[in-house]
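Of the protein chains in this complex, one is absent; all others appear in place.
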Amino acid sequence: MRRAFIACGALALVFFAAAPLAWMMLTAFKPPPEIFVSPPTFLPGEWTMANVQRLFAETRFATYLVNSALVAAGTVALTLAVAIPGAYGLTRFRWRGREAVSMTVLFTYMFAPIMVIIPFYVLMRALELTNTRVGLVLAYTAFCLPFALWLLRSFFQSIPLELEEAALTDGASRLQAMRDVLLPLAAPGLIATGTFTFILAWNDYIFARVLLSADELKTLPVGIADLYNASVVDWGMIMSAGTLVLVPVFVVFLFIQKYLVEGWGSGGIKG
Amino acid sequence: MRPILAMAALVAALVVPEAQAQKVIRVWHTETQPNSQQAMRNIAARFEAKNPGVKVELEALAWTDLEGKIMASLAAGTPPELSHGQPITCTALQSKGLLLPLDDVVKALGEDNIFDQIKRVCRVEGKQYGLVHAAGTSLLIYRKDLVRKLGLKPPKTWADLVANAKALARPGMYGITIPGDNLFINILLGELIASNGGMLFDKSNRPQVTSKQMVETLEFLKELTRYAPPGWEGHGYRETFTNLYGQKAAMMFQGYGRGASLIEANAPKDMANADFFDVWVKPHGPSGKAPVAQVDEEPWMLFKGARNTREAIEFLKFFYQKDNYLEYIQTVPIHFFPITKSMRGDRDYQSTPMIQRWKGWLDAQEHYLSRDLGRPTLVVDWADMNNKPYLMEVLGSGILRDMVMDVLLENKAPKEATGRAQRRLEDLLKSKGYLK
Partner (left out) sequence: MNQGRAGWLLVLPALLLLCALTVYPVAYGIWISFFNKHSFFPEQSFIGFANYLAVFADEEFWQALRLGLVYSASTIALQLVLGVGAALLLNEAFAGRALVRAVAIFPYVIPTVVAVIVWKWLLNSQFGLVNHLLGSPISWMGRDWIMVSLIVVSVWQFFPFVLLAVLARLQTIPQDLYDAAKVDGAGALRRFIDVTLPQLAGVLFVVVLLRSIWMFTKFDTPWLMIQGGGAETYIRTLPIYTYLRTFGYYEAGRGSAMAVLMFLMLVAAAALYFRLWRREEQL
């Protein structure tokens, strides 16, 4: 009974999440006139790679992909490098103003990003960082940092102090205790934070649009939006762009899945 | 150790390929179609080869994004050298002293060589502050085969058009398709009010939307959209083309030359030609005498605050040279109507296969342009271009679109809808100081 319930639930979930994407992928391989046939066909009557070929031949899609990856990875690196010590400082030490700092960090989120755009651009211009990927990484880090701090703080808080204190009495330094005890236990939290940060940076449209000019620096969202807004909309090509975007993501997530599945079975915590 | 190496590699990859060139000309344009972008890149590459030490940084943006970027760059005090813009944007910027004249380029092309209509765009006190990259009028596209079968005549008045739409409607196919986008509704309204002998704002900037001509326009649209697919307000420009070649609609009131390429790519093979999709000259309204078609003619603008304006002028001259301009025009040959008579009459241009196939579409555009029946968006009188710099804000505010939707979707009486729009427009103009 329980099994059937689970099976149904799993199927429904997969269908809900995947069906639109499956449709996109099927459309990517249809020749253009077939895309506008009514009633629509499910499987392509004629499978064709022409859309994908056009995508790579006529656009800078490959470049956009690389740019997005670089910028997102950079954002994750910088955000974690700053947020992990930050969250550690907020949870493992008692000091005055700790709560206030946490609150202020959250406040920065409440100002709608789109209103920040123009002053942010002016600032980047003054720093000569417009039209650079570094500038974009800084923008995304600033945007992701409050959230990363909050999430890591929450995860660190859920890990009992006693475990590190045990390590400390065994003679380890604070740094060693953090590295050997806290971080491994907080691994799911680190991965979750890193993942969320990557996604926020990967998905952003408006900062990339305003801060970048050169076509060779564009990230995927901007590149794909331009394809969509091109006056001659090539649906087959757009759908193939969307499909290709999924491939590296699928690979990344397969890897992360394994990690999450292993959970963390070391003593004291559920395996 | 390994994470550190990875980190270093990442930083290197991020920082390294940022271009460092001596003189950079930033050129922003709205032709996002891949082959047009490629043509621009080719032209830029050839220019760079002829002018070592100069780098051309191109960017193609949708119109809505472009306006935002221009704004941000003006706010930062670093506008690009060259950019496309709407005609009304050009005059607005010029009125604030932010542009430089392009008369050098006009001279290089030959003042008499440029069509008169083109020169009227963004011309202030005898100087040309904007130079149109290519023109393209809006087109009333129709299914020639169906019209022939039904024996319908070209519509001379709005009533004729509605009758044709009604006759063409059948199960599975609607009579007409129009887009519901803010931009296109504004374009449409500008065209229609001009075709009906009316105006949007009078000489003292008072809005005229409560006029008889506007009420007639709204009533016409209400009638016409009875034969449009339900939910037409959610159709963008692209969807209307999809409706046309997907055979869901028999006419399209606001098509452009780009449609020819779309039809060739997407319509069923045996129908993808001018025998099935042709254009009519638009009809005029009951209070008007002649139709007016909007012209999609974005001018190049040269920004005063940019660094390398002299090189930018040279680039523009290079852009309009025959080989370069021809390559550009040929990327969207039916929509890019050339600004020079020499190109229009040029043999290579005329023998472009696509131009031969869709000749009728180009003739219709020439009809409007040569009889001075073409106007930029929201401009009714040419004087409006220079005297009414607030047209940009009117477009962006969506007030006119809201008025149309009030009548067509919310079923409000035209009197109520136009009254509301009149109040909102007056508030807008008063707050900007154009109306006392």
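Think of it as A and B in the order they're written, each chain with its own count starting at 1.
FYI, contacts are C-beta pairs under 8 Å (C-beta built on N, C-alpha and C of every residue); 3 or more make two chains touch, one makes a residue touch a chain.
Model, not experiment: these values are computed from the prediction.
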{"item": "Residue in contact with the excluded chain [from B:E31, B:D181 or B:E216]", "value": "B:D181"}
{"item": "Residue ranges of chain A at the interface with the undisplayed chain", "value": "3, 6-7, 9-10, 13-14, 16-18, 20-21, 23-24, 27, 35-36, 38-40, 81-83, 85-86, 88-96, 98-99, 101, 105-116, 118-120, 122-123, 138-139, 141-143, 145-147, 149-151, 153-155, 157-158, 161, 188-189, 191-192, 195-196, 199, 202-206, 220-221, 224-225, 228, 235, 238-239, 241-242, 245-246, 249-250, 253-254, 257-258, 260-261, 263-264, 269-271"}
{"item": "Touch residues of chain B, complete complex, unshown partner", "value": "64, 67-68, 70-71, 74-75, 92-93, 96, 98, 179-183, 185, 229-236, 239, 242-243, 246, 248, 392-393, 396-398, 401-402, 405, 409, 428"}
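The rule we apply is simple: only the chains that are shown with their structure count from here on.
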{"item": "Chain A-facing residues of chain B, complex", "value": "7, 10-11, 13-15, 17-19, 26, 28, 31-35, 37-38, 57-62, 65, 68-69, 71-73, 75-78, 80, 237-238, 242, 245-248, 256, 258, 261-262, 265-269, 332"}
{"item": "Touching residues on chain A, where the partner in the complex is chain B", "value": "32-33, 35-36, 38, 58-59, 70-71, 73-74, 77, 117-118, 121-122, 125-126, 130-134, 137, 209-210, 213-216, 225-227, 229-234"}
